[in-house]
Structure formats: structure tokens, C-alpha cells
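Before I ask anything, here is the structure I am working with.
Every protein chain but one is kept in place in this view of the complex.
Here the chain labels run A and B in written order, and each chain numbers its own residues starting at 1.
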Amino acid sequence: MSTFQYTVAELAERFGLAFQGDGQRVIDGVGTLAGAGPSQLSFLSNGKYGAQLTGSRAGVVVLREENLGDCPTAALIAKDPYVAYARIAALFERLPAAPAGIHASAVVSPAARVAPGASIGPCCVVEEGAVIEDGAVLGPHCIVGAGCTVGAQSRLVARVTLVTRVTLGKRVLVHPGAVIGSDGFGLAFDRDHWIKLPQLGGVRIGDDCEIGANTTIDRGALEDTVLEEDVRLDNQIQIAHNVHVGAHTAMAGCAAVAGSAKIGRYCMIGGNAGVLGHLELADRVTITAKSLVTHSIREPGEYSSGVPLQESRLWRRNAARFKHLDEYVRRLSALEKDSNNE
Amino acid sequence: MSTFQYTVAELAERFGLAFQGDGQRVIDGVGTLAGAGPSQLSFLSNGKYGAQLTGSRAGVVVLREENLGDCPTAALIAKDPYVAYARIAALFERLPAAPAGIHASAVVSPAARVAPGASIGPCCVVEEGAVIEDGAVLGPHCIVGAGCTVGAQSRLVARVTLVTRVTLGKRVLVHPGAVIGSDGFGLAFDRDHWIKLPQLGGVRIGDDCEIGANTTIDRGALEDTVLEEDVRLDNQIQIAHNVHVGAHTAMAGCAAVAGSAKIGRYCMIGGNAGVLGHLELADRVTITAKSLVTHSIREPGEYSSGVPLQESRLWRRNAARFKHLDEYVRRLSALEKDSNNE
Partner (left out) sequence: MSTFQYTVAELAERFGLAFQGDGQRVIDGVGTLAGAGPSQLSFLSNGKYGAQLTGSRAGVVVLREENLGDCPTAALIAKDPYVAYARIAALFERLPAAPAGIHASAVVSPAARVAPGASIGPCCVVEEGAVIEDGAVLGPHCIVGAGCTVGAQSRLVARVTLVTRVTLGKRVLVHPGAVIGSDGFGLAFDRDHWIKLPQLGGVRIGDDCEIGANTTIDRGALEDTVLEEDVRLDNQIQIAHNVHVGAHTAMAGCAAVAGSAKIGRYCMIGGNAGVLGHLELADRVTITAKSLVTHSIREPGEYSSGVPLQESRLWRRNAARFKHLDEYVRRLSALEKDSNNE
């Protein structure tokens, strides 16, 4: 069949899944359980959406065996329907064309090295000593500074800035507005004014990392800021100089990590959570949204800070009391003592 | 009179206001009560600044009838002086010239459609299938990706990126550094590594919306991320995939909304406030600054979280107690029980 059309049987074979129902049905896209039509594939992963299955008009649904009975249409059976869906859906993604070669409007230093199979888009700037490896794609308005490397098959979607001494591994995906390799925030206070510390390190990003829109990653002061492989950063994240992020760690939007913190592997950092500088987080630590990590964490597990949302009228009373919490506890202890002495 | 000069009487007539004092006075600009000179207009809206009225050197002041007695100069009388001032002040704004046509340095796909009355600034990139409607203005360095539409009279100030499948309504104003239509943060965890979910939806922005500098709005995973009309987003806001924001809702700087949250109409989201994913907020909900919304809100009203600022020395004692709050309450209950048993 054509590029964006597959029968149910073809999908089953390609992804090693069993199927039930009409194997010859043609699928040309994906959709939600509620929204997909007869030529689209959907999935059921979260039990919460189970009620939508019975009424779905999708052509085929990826689901667990236990949900087969409720499926009104063809089914592809997967142990993890979300993972199987992610793989299948990639077939239907139409990435923008990225012809090999350098756009006429790009400014590429003669002292840069651009592989013949790389694609350099409109208005890109590639400075001296930069290396763009084979199959790498620079969308419009990307800047690759002096001495930076963009690994094979990596893609800078548009308007990405690699400042200096930044090395991206293979298949790294960077979204618009990201700035990698900017100066770390290093200052020494000299009696009555600030002196800037030169930021002489770089940034190393491992294979298969993803960096969100308008995310910033500073280069190291002396050694490098490092993201190991398969680190996934959402939008507007701030990674300060000399941070080290372990492989497979994911951070949600607006998280921030201060200088020289060391985050383990397989960590999950929630939205707008913060990690103070010079701390260490063990592997498999989860931090919930908007929490602030103020000390190192040695044990895997989930950690939080913050207080719950309330109507402001009620919240104000409780918040006002917080300012005297220590006093209340002392009063409680005094009462207990009295009570014991009676 | 000339473009940027109006008499007090002309302003009164144009905006349907009564005036008092010298109607022939010429006004050529606006200023604060404290700073405005004799050819400038000022306003008194907030009672807090009432004391500044009596000493003001402004040529004319927009104010409520009740403040007329304290006004040492000409006055324009309005029920809502702030709204009246906003309308009048717009007369004195000098927007940059934006000549119709495509700047020589712009890169516009032959498969894009640019209305003759649109203005495409220096170094802009307009990709195939993009539509730029009449009167739309793209300042320097804007990127309009494949299949995006910029509605009539919309203005991308400078360096705005519309990635793909983004539709802006009419009179939308987008500030520099904003990224709209970037990939949502969709990942499935496959035993020991992440798999990316293709982000196949788009973004729809209604008429009269305003999007702040360096704000990011991701496109939907399957369906669209939506902002209804007259939504006002300040700078550095993060809107995740499949979020739906109701008409006339405003968010202050650094607010963030996680995936698939549904925000009502006429909501006010404070600075750096957060809304977790898959929640619903009713119409007319206000969230105060830095609060985190962790559950759906069904009733209009104002909601908060957080604790008050204190000197760190005092705060530390109270914060340390918070870690044992549950224990203290149990001890309190035990004492009460003892007390009742006596």
C-alpha cells in the first residue's frame, strides 16, 4: 500500500502483534477513541477511557487482551498498548521535507564541516570549526557556533542556538528557541561589584535526547555540562552550568536545575520543580510538580513539597497560622507536659 | 489637528465622554499623574493615587465624576477611567511601519499564499502551504511553518515561530521569541528507554488573542491545542499539548498549564501559577500567583496555595515543624481526648 496506508494485518505483522477482526481494513491515520473514524487507528491504555471503547468508530484499536470483549471493531493486541501505539503512530507522521544541502540564504563558514547528506535550512549560521554530521537537519534560523557538533540524524527543528563547545550525539531532537551552551551564571563579588567568571567548559548531549522549546542549557565553567543518552526535557527548562543528568531521565515543563547538581538515571522531575545546586539525586527519584529539592536524595522514591490549593478565603487563615507554627508546637508540648504532670 | 494632536473637546467627542475645563487645550501624548506635562493626558483610576491628582501638571485627566472636585486642570469624565484611558492612549501609539509586500531577504515558499496587503519582514521564512492573510504583519525573523495560517490583521512582532499546523485568528498579537506549535511532550516508557509519540495535532488560536514573549504553546498529540478568542498570555507561559483555554482568560508571566487541562472562560491565572494535566477549571476561576492546581475546580472563585514569606531565621523553624504536622495534630487530638475523659 502507499506510504501512509496500511492494512490491519500489515500493522500486526510489522509490530509483532496479534490481531482480531478484519485484517484487510485499510488504516491511514490515528485518532482518539472518541474521535477516530473507520480508517483510523486508536488505542486504549488508561482504564479511565474504557467506556469510550464500546462506542468507538475507530477502524482498529490497540488494546490489552482483557479489553477485547468490549471492542466493537478490529483490534491489535499488545501488552503495553501505549508503547505499541507510539510505534505505530510514527508511521503516520509527516515530517517536513529536508533536502540535503545548504540553503542559499544560509551563512556557513568555510572552516565548518557539513556532511553531504546534511540539510541546512534558510538563514542558518554555521560558524568555524562546527561539524554537521550526516543526515542531520537544521531547520530555518539555526545557529551552530564555533566548535559545536551536531551528530548524525539529529534535528534542530528551527531557530535553535548552539553557542559554543556544544556536542550533540546522534538522533538528538531540539525544538525551537532552545539555547544550548550559553554562559553559565558565574560571578564573584568583589567588595562593591560583580566580576564575571569566564565559562570555559562546554555541553555534551548524549544520543536520543530531546530538548524542548525555549529550554536553556548553560555550558560548564571549567568542565562540561552533561546530559547522558535518552534524556527528555520539555519546554522552558533551565539547566545551569556543570549539571549532570543521568540517562533516561525526563523533566516536565519549566523545571530548573541549579549549578553542579547531579541527577541520577531514570529520574522524573515534575513541572516547575527545582533542584538546588551541588546536590545529588539517586537513580529513579521522582520529584512532583513545583517541589523544591534542597538536599541530596540518596534513595529512589517519590518526593514532594508545597501545600494544597484551597479557596483563598480559607487558605489565608491557614497560611497566616503557618507563620507561627513553631510557637504552636511549643504550646502543644507545654500542654502535654502539664497534662503528664497532673 | 495632526495625527498625534487632539484637543480635549475632540477627545471628549471621539470617546463619548463629558469634559470640564478648557476644551481647546491641545494634547499630544500621555503620562502618569506625577509625570505628565501640560500637553499630556493622564488618568486617575486607583484611589491610591488620589493624592497625586491635586498636584498634577497634566493637561487633562480622565477620572470619575466624584474626583472632579480635586482636579486642578481639565478633566474627561468616565465611569471606568482605566478603560477610557486605554482607548485614548492607543491614539498616541507609534507602531513600526510595516509596508505591504515581502522583504528581499525573506524566504517565502512558492507554495505559500501571501495576501497582497500583508507585510513580510526581513529574514522571515514562510513554508509551503502557509497562508498569510490580508493586513497581517510579520516583523523580522518570523518563521511560519508548513500549513500554518496567520489571520487578517494579526501581527507577529519579531522572531516568532509557528512550527506546523498552527492557525491564528484575526488581530492576534504575538511577541518575540514565542514558539507555537512545537511538539507536545509525549513519551511512552518501553522497559528501559523512552519512545516518542508523534504529535499529530495542531494549535488553534482565536481572534484577538495576545501571546507574550518567549511563551510556548505545544501542538496537540491527536487533536488540537485551543485558545478561544481574546485569551491573553503574558511572557514565558507554557501551554502543553491538548490544553483548551476558554475565551477572555488571562494568564500572568511564567504560568504553566500541563497537558489536556481545560481552563474555563474569564479565568485569571496568576504569575508562575501551575495547573496539572487533565484537570478542568470552571469559568471565572482565579488562581493566585505561584499556586499549584492539583484537582479540578467546579466553582468560580479565588484559589491559592503556598505559605507566606518570612525572615529566613523564623521561616526555618516553622518549615521544619511542617514536616511533622500530622504528628502534632495527632498529639493535639490525644490531648483533647484526655481532657474530655477527665
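Here are a few things to note about the model shown:
Basically, a residue touches a chain if its C-beta (ideal position, glycine included) is under 8 Å from a C-beta of that chain, and two chains touch if they have at least 3 such contacts.
Computed from a predicted model, the values in this text were never measured in an experiment.
Of the candidate positions A:8, A:254, A:269 or A:282, contact with the unshown chain belongs to A:254. Contact with the chain not shown here comes from a single listed residue; of B:59, B:177 or B:220, that residue is B:177.
With the whole complex as reference, residues 105, 107, 123, 125, 127, 141, 143, 145-146, 159, 161, 163-164, 177, 179, 182-183, 185-190, 192-198, 200, 214, 216, 218, 222-223, 236, 238, 240, 254, 256, 258, 272, 274, 276, 286-288, 291-295, 301-308, 310, 314, 317-318, 320-322, 324-325, 328, 331-332, 335, 338-339 of chain A touch the missing chain.
One chain is missing from the display, and on chain B it is touched by residues 29-32, 35, 80, 82-83, 85-87, 89-90, 92-93, 96, 103, 105, 121-123, 140-141, 157-159, 173, 175-177, 208, 210, 212-214, 230, 232, 234-236, 248, 250, 252-254, 271-272, 289-290, 306-313, 315-316, 319-320, 322-326, 328-329, 332, 335-336, 339.
In the analysis below, only the chains that are shown with their structure count from here on.
Look at where the CA atoms of chain A average out and do the same for chain B: the two points lie 26 Å apart.
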